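First the structure, in the form of structure tokens, and then the observations on it.
In this view, the complex is presented without one of its protein chains, the others remaining in place.
Then we have chain A:
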């Protein structure tokens, strides 16, 4: 525990017995014995008897002597170690303060001695929300949330319209100016205009963004207050549905837009494991990872499972700066549960700097950006406003990913392993990942390249899933492998690859009762 662990000692067991002919002449036996002895002394006696050809009539005596010897020596071993320690203590040779501090720190992990702390706000809210969405109030909550969402989406729409108009006006103005260049306007004037336009643009975006922020803030606060009131009401009055919602009319919202285009999709059930088989579902889809993350419908399923232990997650490949996460490009409604994406990313960037530096130094890297993440690192964001609860950002170098030769020991692949292990440890039951580890395919991606990459990733994933399931946690139920839309033509080939890599459960066949074997053709 605290002080030095003493090495186990080896003691010599001595035994002597008279020879048959001469009582005074003794056979002497010396056996080194490890103290404390981990095995059975009786087994050791058997080995000694055999090895030294000791007459069997000595067996009982030897058994007794050796057992006594070992217990005596073990006692001495403990006593000597402890006596030394106590002497050191008496002579003030020990770092007493350090030892006590360490115990104090350790005992903080025991309820009886730990500082009392109540549940955090987050936990209280989580419990309340979880309870309400699993009550008849679910529908109300969903309606309220989608009304909130609509307001935000409307504002985003307005912003986009406004900025588009502004841009159009500015373009026209600029074109006009350029047409008149050298006649009535000077280059300098154009430059001034460009600067002015730029300023107007940033002003407009800034204004809209702050408006959006303000709206989200208000919504979040409102939502919280309303929900906490609702839970009180629900608990005290056992009301079926919470009343006085913050929005008076949410009567009929237009149905959410249908999922974009028909998704190419194929599902398989696979069994993994050599003797004990675990069932997993594997889904191959042709879609952009970001589309899989974007909120496209409001079916409540995600709200229901938000605080459950069956989360869903997605892997997004990105570069090292968290603030440049591709997720930022998605239109997002208010997140009522977690900090806004930008806040989360900022926090991550701050939190990873020091550990990343330590790690990079330990790897002996001396390049620039020494506080930045490297390929294979993963950062994680949580969302209630996307169609995934958790997004694992897998840091990778685009150029490296484009290369043909990616080995199973490549950092991006190892990062994928970390993702799957983390998913299993943190109850993320379904994970969507980019099968080709790329968001979009360039000219360089030939069919052969795609298939090779897909096979490598699938094989690695298979290994990682097996490894994760051995570690004991949530089971990865569903794996979604997404391929970019450009690879549409390859879809059948990829779909054929899956059963080859995984053992696919055969289709169910009705089985004939065995005694009705087919009639013989005689």
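Here is the rule we go by: a contact is a pair of C-beta atoms (placed from the backbone, for glycine too) under 8 Å apart; a residue touches a chain by one contact, two chains touch by 3 or more; residues count from 1.
Just so we're on the same page, contacts and distances are computed from a predicted model.
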| item | value |
| --- | --- |
| Per UniProt record, name of the chain withheld from view ["Ubiquitin-related modifier 1", "60S ribosome subunit biogenesis protein NIP7", "Glycosylphosphatidylinositol anchor attachment 1 protein" or "TBC domain-containing protein kinase-like protein"] | "TBC domain-containing protein kinase-like protein" |
| Option touching the unshown chain, where A:18, A:55, A:136 or A:355 are the choices | A:355 |
| Which residue of A:332, A:374, A:438 or A:453 touches the chain not shown here | A:374 |
| Residue numbers in chain A that touch the chain omitted from display | 1-5, 36, 39-40, 42-43, 46-47, 50, 74-75, 77-79, 81-83, 85-86, 88-90, 94, 96, 99-101, 103-104, 106-107, 109-114, 122-123, 126, 130, 271, 273-277, 306-309, 311, 344, 347-348, 351-352, 355-356, 358-359, 362-363, 373-382, 389-390, 411, 414-415, 418-419, 422, 425-428, 467, 470-474, 503, 505-506, 509, 511, 514-515, 517-522 |
